[in-house]
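After the structure tokens below, expect a handful of questions from me.
For this depiction, one protein chain was excluded, whereas all remaining protein chains were kept in their positions.
We just call them A, B and C in the order they show up, numbering each chain from 1.
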Amino acid sequence: MRLHEYEGMDIFENFGIPVPERGVAGTVDDALSIAERTGYPAVLKSQVLVGGRGLAGGIRIAETPDELRQTAEALFETDIKGLPVREIMVSWKASIKKELYMGITIDGYSGKPVAVVSTEGGVHIEQTAKTSPDKIASFKIDPKFGFYPYQAAGILRSAGLDGNHISSCSNILVRLYRIFQQYEAMIAEINPLVILDNGGLMAVDAVLEIDDSAMFRVKKILPLSPEGRIGNLLEKKGKEIGVTYVDLSGDIGLISSGAGLGMASMDIIGHHLSPANFLETGGGITADLLYKCMDLILMKPLKAIFINIYGGINPIHEGAKGIVRYIKDHGVTLPIVAKALGNHQEETWEILKSGGIHVVTEAATEKAVDKLIALLNNPSA
Amino acid sequence: MRLHEYEGMDIFENFGIPVPERGVAGTVDDALSIAERTGYPAVLKSQVLVGGRGLAGGIRIAETPDELRQTAEALFETDIKGLPVREIMVSWKASIKKELYMGITIDGYSGKPVAVVSTEGGVHIEQTAKTSPDKIASFKIDPKFGFYPYQAAGILRSAGLDGNHISSCSNILVRLYRIFQQYEAMIAEINPLVILDNGGLMAVDAVLEIDDSAMFRVKKILPLSPEGRIGNLLEKKGKEIGVTYVDLSGDIGLISSGAGLGMASMDIIGHHLSPANFLETGGGITADLLYKCMDLILMKPLKAIFINIYGGINPIHEGAKGIVRYIKDHGVTLPIVAKALGNHQEETWEILKSGGIHVVTEAATEKAVDKLIALLNNPSA
Amino acid sequence: MSILLNDDTRVIVQGITGKIGSVQTKWMLQYGTKIVGGVTPGKGGSLVEGLPVFNYVDDAVKETGANASVFFVPAAFVLDAFFETIDAGIEFIVIVPEHVPVHDVMKMRDYAHKKQVMALGPTTPGILVPGKGKMGIMPASLFAPGRVGIISRSGTLSYEFAGILSEIKIGQSTVVGMGADPVVLSNLPKILHMFENDPDTDAVIIVGEVGGEQEEKAAEFIAANMKKPVASYIAGRFSPQGKKMGHAGAIVRGSAGTYEGKTKALMQAGVTVLESPIHVQAWAEKYKLR
Partner (left out) sequence: MSILLNDDTRVIVQGITGKIGSVQTKWMLQYGTKIVGGVTPGKGGSLVEGLPVFNYVDDAVKETGANASVFFVPAAFVLDAFFETIDAGIEFIVIVPEHVPVHDVMKMRDYAHKKQVMALGPTTPGILVPGKGKMGIMPASLFAPGRVGIISRSGTLSYEFAGILSEIKIGQSTVVGMGADPVVLSNLPKILHMFENDPDTDAVIIVGEVGGEQEEKAAEFIAANMKKPVASYIAGRFSPQGKKMGHAGAIVRGSAGTYEGKTKALMQAGVTVLESPIHVQAWAEKYKLR
């Protein structure tokens, strides 16, 4: 789960990382009164959970109250990559001498946290990594040992940071690691960490992505509930019923019981048709769940539905009952192709067929997609 | 620093250890209204920071409100081992089937935390350790690895705990370790952890002693300020000025610059005379500090003063100036013997002599004590 | 022969009394797996499918001589149970559950490595040796005995590949689910190394997916150490970006993680990259696999 920038900043502040004085505005008047306190020029940052927010126009500067009023009004009426702006974080725009980058994430292959710093932070950080690798340094952390300022200083020295800032920056990096640990993060990131004209340091952005699987522990120390955090309504609904749903722009509904199988289905479909979504059930299939899955994917207009499920841990015959019940309850007449193999496969086929579903019993998804294409080209096939 | 039982209980509760419903009363009326909420029979426990509180009459049971009123009145008028009772913790007296013991402390020799459990908890636990060692089990913890329920279960199994309680008890022991770690404790202890008649568990006492040296970190998460925690007024004053002061019952004032030296001085004096205190300056001697030390030890009537200091890290000539200034400011006429060796020793001797102090320049403390005894026997010696 | 699971493997099922654990135990037994007992704290003394249930892993090991374990334990308890299992002397562990916190997995991986215990998962369907036995949830009907090894990051896609091969009578030596989490307990090269040394495996299929560096590291390993033919399929070519690891991830990995980066690395290592699962048939026929 990705936290909002302002939530991340509150946590950073609690751990002693310097952050700007700020406030979160839900209205233009809120924004004005916050800026009165924090000062001008003011920065207005849309609190939307999407990458590339700055380049999409979601971050603006206002020099005067008048300008702020106009800017805030405009932002509240904007969609950033399809997401409405409901909250704006307002803070004072400090005079920046230099932008650094600091991040902690997980190196999947070694299974260790890794700290990354760069003396050239900002929006082009990934570019810097390619063009000036000498300005980047990284370090694998042994969580059993911990992570100490002297190690952080070592990383900052290898990245070529000016000696004057090493001690204060290494304290910030160590605190960032503490946050990463305590909040069981996938990423904890400051980009940029700025060196101000007066020589001070300030984290002017805060990225904190928490491991969803650890939420049962972390929720106790989270400032806000996870509700309302997912921008897309359908993705939110997917989370509610307990499946992974990714909204896409096509018109073929897709239900799969496994992320890899779902991706492969999408890849194979993608050569010919365009998926409307990616719905992956995980290992918890029941009749009820599949009933809800059908309801979810049918919230958008679809041309056909493609179902690809395996009976390993999942009772797919139960799932099939839910699908067929939904079809009957709602009079679904769309073409539906299903491949369902594994435990209880024969029983599953019978149930699916009773709902008018075209069942493919061969192993290769390719064959089932062929069937789908044939059906769409000739509905009576 | 030892926390009060009720502070420890609050922390235990935050970590999910079951504790009785309770309240802290400063007056008899408070106690009555707490008991109204928590129920009868009620337990009244004096919140004094001294061991053996129960055997000294500081813990009482009241079956009715009338009995509680009388008992609380009596407690508020009692001294427990010389400490006045200012607060009483009131809780419901559960029906107890069995008392267990759980503690985590530091094993100094191995430098590791050690968990100790016993199936025979209660006031006689140290006796049990001698007479029934099979009912006790202990386990050295590797903090790098952590401490997990399966390890806790292993300890409880070796101590012979009934299988039904192992899972819940091991969770409590793991939580106790988390408290021990997070509060940088010297000891975290539950004695007794009771098995109730209904089969539930409850920690009816909470011992938490925090490492004073770690207070700069731990104070951020402590419920209360450390003020007022030290019972003895003089010991409290010693803490304020930054020295270790232990109040004793004799009449010879003692100032030393090192705990070992202080103990040896006390041992040697103790063969003939009785020390009034144990004041150890640590490594921070200044003129001002010794001035204050003199003031502190002279808050009690003394027969003589014995000073034993070494100039290693300490500038003892500075200390000597403070002592002599105090003597002159306050017209002290008591016999004072000082042994002061090490860096700046000659200068120190001159200063001390200028204040009328008898200076012993030999290395052995024994010689200085001989001088003290001679002086007391014959003041003109 | 096979890798990891063989005639000497004596398996306990942890979480055997749960709904999934008990059903899967029946199926594993039916498939011929040597299951010797189970563990569920608090349920010691009961029986599941005629097998003794123990409260603690060390008791189970003592009583049954088990040397392997498969987990159907709730995600929140996996860490503790995993440590317990290693300390009890079990040498091979399959972690089926999904949603195990990744910070827990890092600790588990570190301890398994220190104690030289082999483990698969989390979020793995487990391991299956056709006609011999299985630990985990792979649906038996899709597999056939033969000489092709399969190692997959995705559970269901490993079924897909086995099924496609079985349809044309090409069997599998061992099918290994590596686990689908960002951090898993054993990396690809470790398992490839076992297949390379297994006399009953003639060729290997790697079923990978976008994200992470497993396939890139596998490519390095294959180029340096493997003589057997290897084919690979990478799922997620048209997928929206999966788990986003932020700038730090992107910086650390560079081009690693993308479909293009992975296929390029694998092809340079001499691996046949399959555009679609069904292409595995042509590859298998080319190498005359059976």
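The rule is short, and it goes like this: contacts are C-beta pairs under 8 Å (C-beta built on N, C-alpha and C of every residue); 3 or more make two chains touch, one makes a residue touch a chain.
Being a predicted model, the structure only gives us computed values, none of them experimental.
Under the touch definition stated at the start, the shown chains contacted by the missing one in the entire complex are A, B.
Per the touch definition above, the residue from B:Ala56, B:Ala74, B:Ile96 or B:Ile187 contacting the chain not shown is B:Ile187.
Listed residues B:Ile11, B:Ile179 or B:Ile268: the one in touch with the omitted chain is B:Ile268. Across B:Ala56, B:Leu222 or B:Leu341, the single residue that touches the chain missing here is B:Leu341. For the options B:Phe278, B:Tyr291 or B:Trp349, the residue in contact with the chain missing from this view is B:Phe278.
Residues touching the missing chain, restricted to chain A, are 145-146, 148-151, 153, 157, 163, 166-167 (touch as defined at the top). Although one chain is not drawn, its touching partners on chain B can still be listed: residues 51, 101, 103-109, 111-114, 116, 118, 125-126, 129-130, 136, 138, 143-144, 181, 184, 186-187, 189, 191, 207, 209, 211-214, 216-217, 246, 248, 256-261, 263-264, 266-268, 270, 278, 282-283, 309-313, 341-343, 345, 362-367.
The working rule: only the chains that are shown with their structure count from here on.
Relative to chain C, the most remote chain by averaged C-alpha coordinates is B. Taking the mean of each chain's C-alpha atoms, the chain closest to the overall C-alpha centroid is A. Separation between the centroids of chain A and chain C, computed from CA atoms only, is 27 Å.
Work out the mean CA point of chain B and of chain C, and you get 55 Å between them.
Note on chain placement: the centre of chain A and the centre of chain B lie 52 Å apart, centres being C-alpha means.
Among all residues of chain B, those that touch two or more other chains are 145. Residue positions of chain C touching 2 or more other chains, listed in rising order: 107.
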